[in-house]
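Note that one protein chain is taken out, while the other chains of the complex remain in position.
All chains are identified by letter, namely A, B and C, in their written order; residue positions are counted from 1 within each chain.
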Amino acid sequence: MTLGVGVIGVGMIGQDHIRRLTHVLSGARVAAVTDVDLDRARTVADDLPRAALHASGQDLIADPDVDAVVVTSWGPTHEEYVLACIEAGKQVFCEKPLATTEEACARIVDAEVAAGRRMVMVGFMRRYDEQYRAMKQVVTSGEIGLPLLMHAAHRNPSVPSHYTSDMIINDSTVHDIDVARWMFDDEIAAITVLKPRVSSKAAAGFNDPLLVLLEMAGGVVVDVEAMVNAGFGYDIRGEVVCEDGTVELSESAGALVKTAGRVSGPVPAHWRERFVRAFDTEFQAWIDAVTAGGTTGPSAWDGYAATVGCETGLAALHSGGRVPVVLRQRPDLYKEPAP
Amino acid sequence: MTLGVGVIGVGMIGQDHIRRLTHVLSGARVAAVTDVDLDRARTVADDLPRAALHASGQDLIADPDVDAVVVTSWGPTHEEYVLACIEAGKQVFCEKPLATTEEACARIVDAEVAAGRRMVMVGFMRRYDEQYRAMKQVVTSGEIGLPLLMHAAHRNPSVPSHYTSDMIINDSTVHDIDVARWMFDDEIAAITVLKPRVSSKAAAGFNDPLLVLLEMAGGVVVDVEAMVNAGFGYDIRGEVVCEDGTVELSESAGALVKTAGRVSGPVPAHWRERFVRAFDTEFQAWIDAVTAGGTTGPSAWDGYAATVGCETGLAALHSGGRVPVVLRQRPDLYKEPAP
Amino acid sequence: MTLGVGVIGVGMIGQDHIRRLTHVLSGARVAAVTDVDLDRARTVADDLPRAALHASGQDLIADPDVDAVVVTSWGPTHEEYVLACIEAGKQVFCEKPLATTEEACARIVDAEVAAGRRMVMVGFMRRYDEQYRAMKQVVTSGEIGLPLLMHAAHRNPSVPSHYTSDMIINDSTVHDIDVARWMFDDEIAAITVLKPRVSSKAAAGFNDPLLVLLEMAGGVVVDVEAMVNAGFGYDIRGEVVCEDGTVELSESAGALVKTAGRVSGPVPAHWRERFVRAFDTEFQAWIDAVTAGGTTGPSAWDGYAATVGCETGLAALHSGGRVPVVLRQRPDLYKEPAP
Partner (left out) sequence: MTLGVGVIGVGMIGQDHIRRLTHVLSGARVAAVTDVDLDRARTVADDLPRAALHASGQDLIADPDVDAVVVTSWGPTHEEYVLACIEAGKQVFCEKPLATTEEACARIVDAEVAAGRRMVMVGFMRRYDEQYRAMKQVVTSGEIGLPLLMHAAHRNPSVPSHYTSDMIINDSTVHDIDVARWMFDDEIAAITVLKPRVSSKAAAGFNDPLLVLLEMAGGVVVDVEAMVNAGFGYDIRGEVVCEDGTVELSESAGALVKTAGRVSGPVPAHWRERFVRAFDTEFQAWIDAVTAGGTTGPSAWDGYAATVGCETGLAALHSGGRVPVVLRQRPDLYKEPAP
């Protein structure tokens, strides 16, 4: 009854998912862990009841107690583990990115197509956020007409010193790329990146913020402000403009305080605070789907398209021009969204 | 064409109305001024083109250049000047209170009834505030059913050291008393005053805040939080609860700022800031009505009922119990609201 | 490791808690069920893996597989089951009311005191709502001074035909009574109930809405609008007025839509929608505390005080006057809040 989950990679996000599986959600338990840093993996395993420690991801995937796998290791290792899960016939939840290159993602798509069934879910948690879901519900209901434009902002309070402009695309805008594809059930046709005045809070040689323009195949234009040294908080904004009206994410609710001449509410301090419930909902949906014998949510194709989008975004950032997005043909396996 | 206005009393509010008549509004000019402090009146007159200086209110009212009169002198003197205006057949705008006792107000009502036409407007400016008007429009439209309850708050940032608990009723709650009567086209039937914990910011012996309960004749109950040492700003709140929904004043608009973990907007600092446009609209309405040969807005009856309401409120404050409001019969002259 | 929970009473709320224990939360499973309607209990048990069916609450409490008990049966039966749990030394989560009379609550308090340890948690879920918690955090931080007043509104869209004015107190206002006690760490000293104009949507002979005034021992005054035929939605409002500012619940967030001349957001349709996360948080807190060997949250004393508050509120409703709240002495066991 209880799903035995193996976790590959027990860094910050891996440990957060372990906490979720162990203390928050229903129907799963952590059956095994591994990490490139085995000492870290051991420490984590010691805190868990009945969790095996494995020396490698491959060993973990082969463990018969592991019914399904969570991949939260370093991005460049994702391909290897996801392919191994498909090979082993085990459902896998892979944090974004699915893989770090278009080719690697394509290999995963090919393997899944060859296997003939969907076994991969990619961790684009915004699709499980209540506000985004409410927004999509309004857009797809047609009650305010066809969508024409979307305005988005993705503001991180700060980033580690090793962060680069490329990471604004790969680590931040990737979420907006996925949201745009999901919101409009459409692919991105072309990307342009503008470089506004650089914030004095950005490290040297670093273009922050960026204004990323996504042109959807169906004509919707999405402008994304991506800013990773926003300082004041973690602020995610979105508004879809349709023919008869608009729908937008509301400001995050919180107790309102009036004092000293201002009425104010909180801005989330961190993405974990902003999306904590989306992560819970996403993970519970995966557990439930896997327990029922399948998968759900963002597919390997979504992971592939997001990585191609990021690569195109980087080309646009570096060239200063408008760069078309070129995708391979979408396999039939991905014609329908996962249930 | 241009209405010649005489101003009796050129303190803070009088000077504000003179500024309004001279620099903001259309169709009027200050023709004469007077004040109990003649030096102050002279200083004000010297700044005005063609404004006569009079030694007394009576002289000013008699001045043939004075077409209409604004009374902004000390409250206890209002009765005398308003009666003199009625006697002289000149329209008069009297700042609240119409007069400081029920008897004085009744004498004004009697004089106006004897004169057979309306010549008095009392300065309850909230009736001219866009938000209150929008709220009343919703209530009277019936679109959300009959009104059942009203919640109100009246928060002043601070008061002068001579302020007393009685003044919370007479100077602050008087506006809420008028709003309740106007909002529901109804008289107040009884008043109760509760004394919550006293703010440490209130002077010794001073009950601040108060919770004032107004029971309207038709059954609507209004609770008014009256607080005059609120510190953080001038904050006026109101919500009417009807059978099918509620309508409330929105927070005052202003640019929203996100910084340092908060999203915030301004709270007005002063009643002048909050109601500046209501004062302009109120005064322009009076100028236009007087120019057209009549008057408008809150009548002498409204001034009478507000003063009785305050006296009843004080009795309730002092007794701790529920005190009925006893009004004389409403004369026919006041059966219809002013146009 | 997994807590075996027995559920007494599998009506709407009981089934909702079973769903929560089974599909949402971590660390517990339903070990046994019973209900006055045994067929209903059997149907529920059949849908659960490994849940025993018991013919009575007493049998269920005695079941060695039942580590802890949830009481969601009809109110008048609560006392019996809670006392049996205390007797059996098993932790119990009892939906409000703890018991339906002051005397019954007092017997539970006495039993728990005699047992020498806390074994009862009462289901006042608002204490686990994020907004209420944020509000209490601001109040207790002292950052805006001491609390003076609280304004509250409790609006249900509609009620079943058997609902009565008394139930407005017992079933709706009971939550506001608990919130007031919790928010200010204080007892209620007196209650007054005003009866505004009756909504035409209320059944005959039914006073809806009510305005309930709670005077806290420390001087804070709380006004509660209680309205159970509000029609438009489930709307819970709260604002605490302190010496240097106010703090209020924000409107529930949701996607904002602009269309047809209005900008609008949703109002929750039902208490389940409004408080779904509070119920989850509350229950997970109980599971975690019981697993750790204790309990948490609202205590038997809180249940006792709420029932006394309701009885006083009813007396105030029926008498039209101000009725003091008389509590017995608070036992040492309840001097400290549960951890």
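In the analysis below, contacts are C-beta pairs under 8 Å (C-beta built on N, C-alpha and C of every residue); 3 or more make two chains touch, one makes a residue touch a chain.
Model, not experiment: these values are computed from the prediction.
**Student:** Among B:G75, B:P196, B:P209 or B:G245, which residue is in contact with the omitted chain in the full complex?
**Tutor:** Within the whole complex, the residue contacting the unshown chain is B:G245.
**Student:** Can you tell me which of B:M12, B:A55 or B:L256 touches the chain that was removed from the display?
**Tutor:** Considering all chains, including the one not shown, the answer is B:L256.
**Student:** Considering the whole complex, which of A:I13, A:A62, A:A88 or A:L194 touches the chain not shown?
**Tutor:** A:L194
**Student:** What residue numbers in chain A mark contact with the hidden partner chain?
**Tutor:** Chain A touches the missing chain through residues 144-149, 151, 153, 194, 196-201, 209, 211, 213, 215, 218-221, 223, 225, 227, 229-232, 235, 241, 243-246.
**Student:** Would you write out the residues of chain C that touch the absent chain, in ascending order?
**Tutor:** The missing chain touches chain C at positions 231-233, 235, 251, 258-267, 269.
**Student:** Of the residues in chain B, which ones touch the absent chain?
**Tutor:** Within chain B, the residues that touch the unshown chain are 1, 22-27, 49, 130-131, 134-135, 137-138, 143-144, 244-260, 265-266, 277, 284, 288.
Note that in this section only the chains that are shown with their structure count from here on.
**Student:** Regarding the chain A and chain C pair, does the interface count as same (over half of residue numbers shared) or different (under half shared)?
**Tutor:** Mostly the same residues.
**Student:** Indicate the whole-number Å distance between the mean C-alpha point of chain A and the mean C-alpha point of chain B.
**Tutor:** Those two chain centres are 58 Å apart.
**Student:** Hey, what residues on chain C touch two or more of the other chains?
**Tutor:** Touching at least two other chains: 144, 244-246.
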